[in-house]
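Before any comments, here is the structure.
With one protein chain removed, the remaining protein chains of the complex are shown where they sit.
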Amino acid sequence: MESLTNKRKLIESKPLNFLERAYLPAIAQGLAITMKHFFRKPVTISYPEEKREYSENFRGMHSLKRDENGKERCTACGLCALSCPAEAITMIAAERQKGEEHLYREEKYAAVYEINMLRCIFCGLCEEACPKEAIYLDGPHVPSDYLRKDFIYGKDKLVEAPLNQ
Amino acid sequence: MGVADIVIKFVLIVIIFAISLVIAMYSTYAERKIAAFFQDRVGPNRAGPWGILQPLADGGKMFLKEEIIPTNASPFLFIAGPSLAILTACIGSAVIPWGQQITIGKYVIPLQVTDINVGILYIFGVVSLGVYGVMIGGWASNNKYSLLGAIRAASQNISYEISMGLSIIALLMVTGTLSLKEIAEQQHGWHWNVLYQPVGFLLFIICAFAETNRTPFDLPECETELVGGYHTEYSSMKLGFYLFAEYINMFISSAVMATLYWGGYNYPGMDWVLAHTGPAIGPLIGTAVMFAKVFLFIFFFMWVRWTIPRFRYDQLMDLGWKILIPLAIANIIVTGLWITFIK
Partner (left out) sequence: MSTFYFIAFLSVFFSILVITAKNPVHSILYLILTFSTFTVHYILMNAQFLAVVNFIVYMGAILVLFLYTLMLINLNKESEPRKSNLVKIAGFVGGACFLITIVAALKAWGTSHPVVLNDPNLGLVKNLGKILFNEYLLPFEVSSILLLSAMVGAVLLATKDPKTA
């Protein structure tokens, strides 16, 4: 049958000659190859001690950003929670009181902001939905833990450290 | 035989037993480490510096695992299987000469537990008993994978024992003795038997791989077809015994190969070294050389394991019966002609 493309290759299997049938040269060849690998540098990165660099567009742990004056950007509009396909984000909004202007940029802020890291699929939709540029997935990946409740990250883990520190 | 002799023998037995267990233990570590190096990895490195406590961690884990005896298994034979496997693995070291005799004061200590005049045949007998551990364990598990593994082990061991025996016969024609001590002494300096019996050595090492169930002949425990082979149903230290027996067998067969073909404790220039170090220290250097050879062979076992894929069962049988046995017989004939006409 005529082949439709010219990509088809006919493979001829020639009968093995004596040296090939004797296996031993092939085995010696194989042993030489493995021996070459024996002295090669291991490619392993031993994780907790050495860390591999993340790529630029890596989406890892979330962080809630502060503005240039060190105020929290988040205004608890809930768009991130709405956009989240995994329903991992919950928040409770609160009104900014007098004297808290240096803490929160907007008049409304998130008193509680929780992300369930077991639900999160790190799609980055919250990042895109945020009108205040408050949330970014720019952290490292989420470390392992023993209990499920420890994967619900509150503001203590999510909010960026203050600027002056 | 005085009390001193008995004490010396006893101490020697304990030392050799301990050494073979420790070597088997650290062979598991070496295997993992060497496998890692061959695959551009690091290998176990968490337990202790460079992971050297890994065997202890593995052993502790084995001891603490739940002991499971299948409902329909025959309990006595189920326990007898691994016990027999490790017993036959351990008693092989009794006739191997680890070095020349040491003289300390009036005591002469031969570095060999016993020198019986049928030493090779003893080793051979112990090896042929080794298959019982696998067979009994595999049958007693009452599991078809185990049974198939046991049957494979039995037929493979019997097939390769024949060519192993034939390759040893050619060696015996050269040495003219069955005692391992005499064979080791005959290879003084660099007159190693491998120079006179290269084909015999090749046959022997192939058969040794098959007898110890190492890759490429590890069909009795072939994971892709038989789950775990004969030790599918085993858990806890009984599984540990099977795995341990394999490493002890590897150690013993390396020692046998080093003694029979690679000169045992002999090395070039040993007379000069012996004359300069005295009768107490000198033989120990020979023992160190012996162990170096043994370690090289163990390394070779592992090197081959991480290089060559497993044989198919028909290929295994073809190799054993259609290639190795005729080759071994041809080797005997050529050796006979060489002894009659040239030597």
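Which chain is which? They are A and B, in the order written, and residues in each are numbered from 1.
Here, contacts are C-beta pairs under 8 Å (C-beta built on N, C-alpha and C of every residue); 3 or more make two chains touch, one makes a residue touch a chain.
Just so it is clear, the model here is predicted, and its values are computed rather than measured.
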Contacts of the hidden chain among displayed chains: B
Given B:Trp98, B:Tyr132 or B:Tyr267, the one touching the chain that is not displayed: B:Tyr132
Omitted-chain contact residue, chosen from B:Ile8, B:Leu21, B:Val118 or B:Ile323: B:Val118
Among B:Ile8, B:Met62, B:Leu178 or B:Val199, the residue in touch with the chain that has been omitted: B:Leu178
Those residues of chain B which, in the complete complex, touch the missing chain: 77, 116-118, 121-122, 124-125, 127-129, 131-132, 135-136, 139, 147, 150-151, 154-155, 157-158, 161, 178
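Here is the rule we go by: only the chains that are shown with their structure count from here on.
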Centroid distance [mean C-alpha coordinates] between chain B and chain A, Å: 49
In the complex, chain B residues that touch chain A: 34, 36-42, 45, 303-304, 306-308
Residues of chain A defined as touching chain B within the complex: 27, 30-31, 33-35, 37-38, 40-44, 46
